[in-house]
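Shown here: the complex without one of its protein chains, the others still in place.
Here is chain A:
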Amino acid sequence: MATLQLKNITKQFGDTKVIKGIDLDVNDREFVVFVGPSGCGKSTLMRMIAGLESASDGDILINGQRMNEVGPADRGLAMVFQSYALYPHMTVEGNMGFSMRLAGVPKEERRAKVLEAAKILQLEPLLDRKPKALSGGQRQRVAIGRAIVRNPSIFLFDEPLSNLDAALRVQMRIELARLHEELDATMIYVTHDQIEAMTMADKIVVLHDGVVEQVGSPMALYHHPRNRFVAGFIGSPKMNFFSVEQHSISSDGVTVRLPGGRPCTIPVAGEQLARDEALELGIRPEHLQLDENGPLSGQIKVLERLGGQTSLYVQMGELLITIMADGDVAYRVNDTVQFGFAAERAHLFDAQGVALESLSQHPLASLTRQDNRAATEPAAPGGQV
């Protein structure tokens, strides 16, 4: 049982406020990912939870108890650092057992616990090695092992995979998900990589300039971003944005005039919109379809064939629009293409960049990782391969 609550947390370095009042609830056994561009305050927030940085204001509660004045070691947390921060002069066993050595745990008991954690992480053959004799992935596992032996109520991961190469990163991602399952622990994970966030999180916290932009499940963030920032940050390649003119508002949604002049009704609530308020339309590259009768058109400037998919970068007036198309589209650079989109896939943002609420929820928006498993597991034995 481990929960975390942040109440109006702020952090100030001199005159600069880096965290500007954050409220957050992390539930028991939840995998929460803090994501945001560099400098958004996500690492600072994690360090405040860890106790390595003090909060300027607000409360940090772990299992309902205020922890602001409690030292890092006594909060019942363990942290995995971006640099791994292994003790270079100690063996793997020494690294993993260091916390117990400080706590005066007898050698036998220490060894037993280290072995237990080493087994989970397949580190047994490496216990006598020093960190410099390990590969990046192995070091990473030792860092995680050091956290596991502390048996913490909450695990903190500060960009743990960013020093690994791409292939290893995918492997460690899977391993971390498995660990979360196996340890049944609450985990908080900081990353700037939105793929890590999308694949591992129960709950994503999008941070920007020291404030929380949105909290939600990966699918909720993808399908119903609350504002332009979240819309642009979640999803890869980035969402396309077009300035559009307001045409009319009805119960079916807001009708806008697309670049090129054709009207289009987006099914969002527009009652609060001011007349003639500037609007922006957001459509993800994967939701734009090549269509000879489509309302939009432009000239292909760059074409990237990835095999299964092709990215088209299309010049449309001043804008460069990204379209994810089939792998086998026959276009070439400088061809002019027509394209369109399904209105319910589009997002509309007001002049402040706030998303207008969709009239219908996407069916996957409330999907959790648990649902994912429940849906796939029974199907696996007889399912198609």
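Note that in this section a residue touches a chain if its C-beta (ideal position, glycine included) is under 8 Å from a C-beta of that chain, and two chains touch if they have at least 3 such contacts; residues count from 1.
The criterion applied here is as follows: contacts and distances are computed from a predicted model.
When the unshown chain is looked up in UniProt, the name that turns up among "Chemotaxis protein CheW", "ATP-dependent DNA helicase RecQ", "Mannitol ABC transporter permease" or "NADP oxidoreductase" is "Mannitol ABC transporter permease".
Summary of contacts with the chain left out: across A:P72, A:P267 or A:G294, the touching residue is A:P72. When the missing chain is restored to the complex, the residue among A:H89, A:K107, A:R178 or A:R305 that touches it is A:H89.
Checked against the full complex, the candidates A:I22, A:V35 or A:A50 give a single residue touching the omitted chain, namely A:A50.
Where chain A meets the chain that is not shown, the touching residues are 50, 52, 71-74, 77-79, 81-83, 85-89, 98-99, 102-103, 146, 150.
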